[in-house]
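The excerpt is restricted to a subset of chains, each kept in its original location.
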Amino acid sequence: MVEDSFVDERLLKKVPRWRNYLAAKLGFRNHWYPIMFSRELGENEVVSRKLMGEDILLKRIDGKVHAIRDRCLHRGVKFSEKVECYTRNTVTCWYHGFTYRWEDGTLCDIIASPNTPIIGKKAIHSYPVQEAKGLVFVFVGDADYEPHPLSQDVPPTFLDDTMEVHGSSYMVQSNWRLGCENGIDDLHIYLHRQSPLVPNTQRSLPLGHTDRPVDFFELHEEQGQPKGVSTRTFKDAAPMAYEGRVEGKIVVTGTKMHQTPEEAAKKRTTGHYICMPGVLRVDNFPFVGRFQFEWYVPITEDSHLYIITIGKPCANDEERAEHEHEFWHRWKPVSLEGFNNEDVFAREALQPFYEHDQNWLEETLVTEDNGIIMWRELCHRNGPSVQKPSDII
Amino acid sequence: MVEDSFVDERLLKKVPRWRNYLAAKLGFRNHWYPIMFSRELGENEVVSRKLMGEDILLKRIDGKVHAIRDRCLHRGVKFSEKVECYTRNTVTCWYHGFTYRWEDGTLCDIIASPNTPIIGKKAIHSYPVQEAKGLVFVFVGDADYEPHPLSQDVPPTFLDDTMEVHGSSYMVQSNWRLGCENGIDDLHIYLHRQSPLVPNTQRSLPLGHTDRPVDFFELHEEQGQPKGVSTRTFKDAAPMAYEGRVEGKIVVTGTKMHQTPEEAAKKRTTGHYICMPGVLRVDNFPFVGRFQFEWYVPITEDSHLYIITIGKPCANDEERAEHEHEFWHRWKPVSLEGFNNEDVFAREALQPFYEHDQNWLEETLVTEDNGIIMWRELCHRNGPSVQKPSDII
């Protein structure tokens, strides 16, 4: 990949307002990404995970998680092919005994060549790591970029002290951007009309939306804040479609609960907030008083890790225990694997079209897709650090 | 695929007399192609088939077959991932409820966004469809090209009223052009010398041909007629080889039935006629009085649908019933799956060589292959509308 871009320059030129987004097949650097749940990495355990095309080796030492590139400086083999840890604080390559410190990646010893001058002078890339709300976040960044606080890379309220979060993750066979775009797509609710979540929660679910105000979406680009797009709350102002017509006849209906059709057509209880590097908050979902936080983490060009969490502000241990129980016994089967599996189906169905880069210019977006365009342009403005082939290979 | 050709321009330049043919890895547009047998699509049934790289969705309504591109205008997903037909005359995309008319592809409704301005103003590509002799033909053409009659895309006699046709189809793992070239290749008869068809029909089968007259093949390029190449009938003039010699010794012999060697060497009962877009008629095959009509339909770059039919002029129901019975109980096992399977073997063996485009310049054709060259040049002259990457992606 001598040109060092995943996408042909001639195509990028055609979308000047979102060229960085089109180029970002493997995401944007200089951001915090969740790589796994904290519960998946025990003390002294070593695991290898791919993130944005980079192989990363993680170990938990004295409770703290460390992350280094899973690739020996010397000849590029993966440590994880055969993990050797002679001391708690180091990992040794199985091939020639190159030994690195977990702390900072320093090459501290070479067993097969103990007097080599480069010892102590070279280091493998080590990634800043932070744990929050049961997730392990890794900062994939450039050498000259000082990591910003995690709070700039998650939607507001996620880090609130009272927010109790539980979740699960799924590997999806589509590019991460298709995850984002399906997530913020207002119209795809049609897809979910027969979801088991609807009878379970006894909530209304329209088939779509109509006549949204032009300023329905709000941009967030303040310095030091998450960069994102959210829906405004328009009480009595965002009509919904509950009746689906084909050639003038009603052929399908949405679900209206405990309300007159007029009420149902106007009341909107959910809303969303997506921010870079690809994380969405859905308010009052899967039920009133809950917040779904979900990530679309780039893994390879054609797969992303779909991390779904449900947060609920809790005042005490009893509420926390109740929320935890509800997550595992209600939301995971009914919402994550009932409702959100339909989203996974859709994203994987989008992949054969969008995997051809030129097809990003062949889609036919409608007025109601303006939130998607706002998101693309926001990423372009705020994401100059596109992950490039040379970052991976 | 920014250059919009399946084959490198530098190679195409080297074959100025058949460059369109070399470029036509996925066939020629503006032609009728059989996509399936009529019997494979019942009333109200919906199926998806690939043709020349395009995914096509078909439905039979009131007996008439309709065909549209199997790809939603909006975001490119395939309708066939989850078929939804709320009315007989429409198909609805499972993702956002984009609804199209089977008749002409018009976007007539969007269930999730009923007031969007593009409704009624856009259409998905719809393909002209015609059924004949138990096959469903689809016209893959450019927007500004008015479909010509089917009779220009099939060999003479196929559409004759008295012609009774039965057939079967097979997917072959080779490019469609290798199907054509094997079909019209006079010398490959050597391959069939041990075919079960020979004892079954008690007909002669030589090992090859020798000393053919220079005007053995005839071109057909009249306006309004099928564009093709056929063999002339040269009674007593096209000697055949029944004895195979290696280093002067006879090592293998063909099959001569009920005739003196002199008769056998001269009498030729079969002949062939190939025309665009890749369909062959073989006369007096698999037996005297029958016509084999076979198509090599481009599916992907490295596969084609091999449709084999056997036609026989029939005067009445009794003859038709007899021919139908004979097709299923004699020709299908003995000829299609006995004899023609050997052709399938050969085409798939050609693929590893010809899949490298530059190898089309590395072959060593002999004088007797002149029919193949005539075919390539005919396709070049009559096939400017090469299927391109942008037609597919």
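Order as written gives the chain letters A and B; numbering starts at 1 within each chain.
Note that in this section contacts are C-beta pairs under 8 Å (C-beta built on N, C-alpha and C of every residue); 3 or more make two chains touch, one makes a residue touch a chain.
Because the structure is a prediction, the values reported are computed rather than measured.
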| item | value |
| --- | --- |
| Complete-assembly copy number [criterion: all chains share one sequence; 2 shown] | 3 |
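Here is the rule we use: only the chains that are shown with their structure count from here on.
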| item | value |
| --- | --- |
| Distance between chain centroids, defined by C-alpha means - subunit A, subunit B (Å) | 47 |
| Contact footprint of subunit A on subunit B as seen in their complex | 1-2, 71, 73-78, 81, 86-87, 89-90, 92, 94-97, 99, 108-118, 122, 390, 393 |
| Contacting residues of subunit A [partner subunit B, same complex] | 8, 10-11, 185, 187-191, 207-211, 241, 244-247, 249, 251-252, 345-346, 349-350, 352-354, 356, 358-359, 362-368 |
